[in-house]
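Before anything else, here's the structure in question.
All protein chains but one are shown in place.
Showing chain A:
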Amino acid sequence: MNQDDDPVHYPPRRSNHLLAAAAAAAAAAPSMPPPNTPEEGLVSAPTTATLALRPITRDLEMTAASPPTIAAIIPAVDLRALEYEGNVDENLICPICRVALVAPVITNCDHVFCQKCLVQAHALNPVCPVDRQPLLKLSSETRPAPKVVANQLDNLTVRCPNRPRGCDLVVARSLVENHVSRYCDKTLVPCPHPSCDKSIARKDVAKGCLHYEVDCEFCGQPVRKADLETHQDLECLNRKTNCELCDWEFVRSKQEEHTKECPEVGVTCKFAPFGCNHKMSRRHLEQHCARCEYRVVGPVGEQLAELRAEMTALKEKDRLKDRRIKFLENRGYSAPAATENISNMNLPAQETAPYESRDQYFLSLFETMESKVERLSSALTEVEGRHSMMLFNETMPIKDQLTEIRSTLGVLGMHVRWLMNFRLQERGRVLGGGGGGANSPSLPGTSQESSSDSNLPRRLSDTMREHPPRL
């Protein structure tokens, strides 16, 4: 990389000096179409001119009057116009031009762009296009992207830009310039004829100027001599060609027709639908079919297909019938009275059939309803029996308990009455002691006498307990 003699902003590849020189060269040749189009075969800005060529090109451009040599005229490869093989990693794509970075530079805010893109964007607005941080001077606020990035970019594989002219090479991006400028025989170079300003593929240079029109011997159309070969190889429809398979010679435009009858074209066995996987050229087809294992299956299969078709037809019929039944059912439910009218209106031709079926339908409906009712009533009685049993089981103990409670209640009542009597006697005695009742002492007296006879000890204690405070 000879950088030292270029007053560059970005050491690796570019120089303003060179750009200016290219502009001068372009100005010196006003008839030349715009640069960067490899097909035109002209000088473009030497963005990526191969290193070995650089000093030469510059000298030539600087003395623009001297006749350009072939080497100088070979267009530099526009790396941005290349077609990449496969997908390029998103991180290697310039956010401005959206293709893989070319001569990447990185800003102080860590964003990477193509050097050219950033210069263009910067001229309009001196900020970083991604985050809008001010970039006052590109030379001080940006630097070339790290070598890793450049290496990754160099390793991307691209197609040779001469692919449209027949070069199918796929090569690392760093090598494509070299390939195009030195080795690719499809590269366009200026026509060797001094008065001709056209370009020609490198391989044809030795044939002299081919820039005159000839008629294609096959289709009669005028074609430039230089393009004749490509025309006949690829475009001309009338050119005869040999079938790749059967050697039959035919006109290219009849290709399709030939494919349909070519005996060598691969076809599948005609029993393929029944499972034969055999593939052979058309000419062996009959032979194969005669002893194909599936030929026995063939007729069966055909019958099967017929049956299947019949089945689908029947299914379709069945579906229609279903629909009609549903239709009738719906009307039967919704408006039995109106059914007749509607069926008369809709199906005047088939009056009897629907009538019968409808009556039958009603009958069956009736029957099912009846059986349902029967089932329901039996279920009902069953439930009733179960309920009464349950009730019985529940109420019996309750009744027992009730009588028990009643008896205890009687006993308790007796006790209470006895106690009440006792109290009354007591009170009567107290009152009798105070106010003297002729009748009252007699009752307690009897009771006391009788009780004292039977329960003497308890009575004693009772009286002992009862009496002392009162006496």
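Assume a contact is a pair of C-beta atoms (placed from the backbone, for glycine too) under 8 Å apart; a residue touches a chain by one contact, two chains touch by 3 or more; residues count from 1.
The rule is simple: contacts and distances are computed from a predicted model.
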{"item": "Complex member absent from the view - protein name from UniProt, among \"DNA-directed RNA polymerase II subunit RPB3\", \"DNA replication complex GINS protein SLD5\", \"Ubiquitin-conjugating enzyme\" or \"Exosome complex component RRP45\"", "value": "\"Ubiquitin-conjugating enzyme\""}
{"item": "Given A:L92, A:V130 or A:V171, the one touching the chain that is not displayed", "value": "A:V130"}
{"item": "Option touching the unshown chain, where A:P95, A:P144 or A:P192 are the choices", "value": "A:P95"}
{"item": "Where the unshown chain meets chain A, residue by residue", "value": "36-37, 78, 80-81, 95-99, 117, 120-121, 123-125, 127, 129-130, 132"}
